[in-house]
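A single protein chain has been omitted; all remaining protein chains appear in their positions.
The block that comes next holds chain A.
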Amino acid sequence: MTATAPPLLELDALRKEFGGRPGSVAVDDVSLTVHEGETLALVGESGCGKTTLTRLLLRLLEPTSGTVRFDGTDLFALDAAALRGVRREMQVVLQDPYSSMNPRLRIVDIVAEPLVTHDPRARGRRGRAWTRQRVGELLEAVGLDGTILDRYPHEFSGGQRQRISIARAIGLEPRLVVLDEPTSALDVSVQARVLDLLAELQQRLGLTYVFVSHNLAVVRQVADRVAVMRRGALVEVGTAHQVFTAPAHPYTRQLLDAVPIPDPVKARRTRRAALAGDEETAQAGDGKTGDGKPGDGGTAPRPAHDGAR
């Protein structure tokens, strides 16, 4: 993470419009760098373009303009063969552990998918035995029993499934893992354990994380740096410490204020202060909703694609 090392991931003026109309900008000229070994958290409310941005940097969508460089190579200039090489280096864990696995495949085949796709050792006559052994190791690495190979996804809980997803993502020892709201579908206690696992794997394997979340409490726990997104554009990028202690942009401050405070007396005082002092906030229509999440009132019109996560 020294200033001299070239960034692992570099987004330059990345832009994505859906349907060709100027009103449907999902990602608006985003420039961002992610350095090897760090965790960059991408935060913002629902529909702000976080998911679209991850789809772009995984090259699952083509941008309207701008570039994504991974380890110096432009992703969108690659041909199919070169792209396969890069895909090996970046993996993804998605939000919903119930739809991220093919219900008809056994755990071994789910976790082995990246191996079978990219590793010649997983093919051929001996490949099956090698794959089973490797998948067993991976499952143990994420804290699961290595003997569950022949079971089906529906036999597992949300937290266990998310561990299986993580096992799949680390199988090729990638450099970058995109975590798209990896814990938001889980119970709080399970969340904490999955976050611990992610931190441990990052240390052990030297992973770089792009961690997408709308949950600032989680972000505070995991992030080295934080990028705040609003209506498709970045409003603030900084170290986690900076962003949480001295937010530079008013929108970041709003997000921080919207985090529920687990102390009712303090929470009441904060709310009263917000009502009295911050009238611009109320007028901008970006006020908080009762459950402490940022409201949808000020969100730009969402392109239909973005909603279909």
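What we mean here is this: contacts are C-beta pairs under 8 Å (C-beta built on N, C-alpha and C of every residue); 3 or more make two chains touch, one makes a residue touch a chain; residues count from 1.
Keep in mind that, in the parts below, contacts and distances are computed from a predicted model.
One chain of the assembly is not displayed; among "ABC transporter permease", "Nitrile hydratase subunit beta", "Sarcosine oxidase subunit alpha" or "Xanthine dehydrogenase YagS FAD-binding subunit", its UniProt protein name is "ABC transporter permease".
Within the set A:P7, A:G49 or A:G159, the residue that contacts the chain not displayed is A:G159. Across A:V108, A:A122 or A:L144, the residue that sits in touch with the chain not pictured is A:L144. In the complete complex, the residue from A:T39, A:S100 or A:T131 that touches the missing chain is A:S100. For the chain missing from the display, the contacting residue among A:L32, A:L58 or A:A258 is A:L58, taking the whole complex into account.
On the side of chain A, the interface with the absent chain consists of residues 55, 58, 60, 83-84, 87-88, 90-92, 94-96, 99-105, 113-114, 117-118, 143-145, 148, 151-152, 154-157, 159-160, 163, 168, 178, 187, 189-190, 193-194, 308, using the contact rule stated above.
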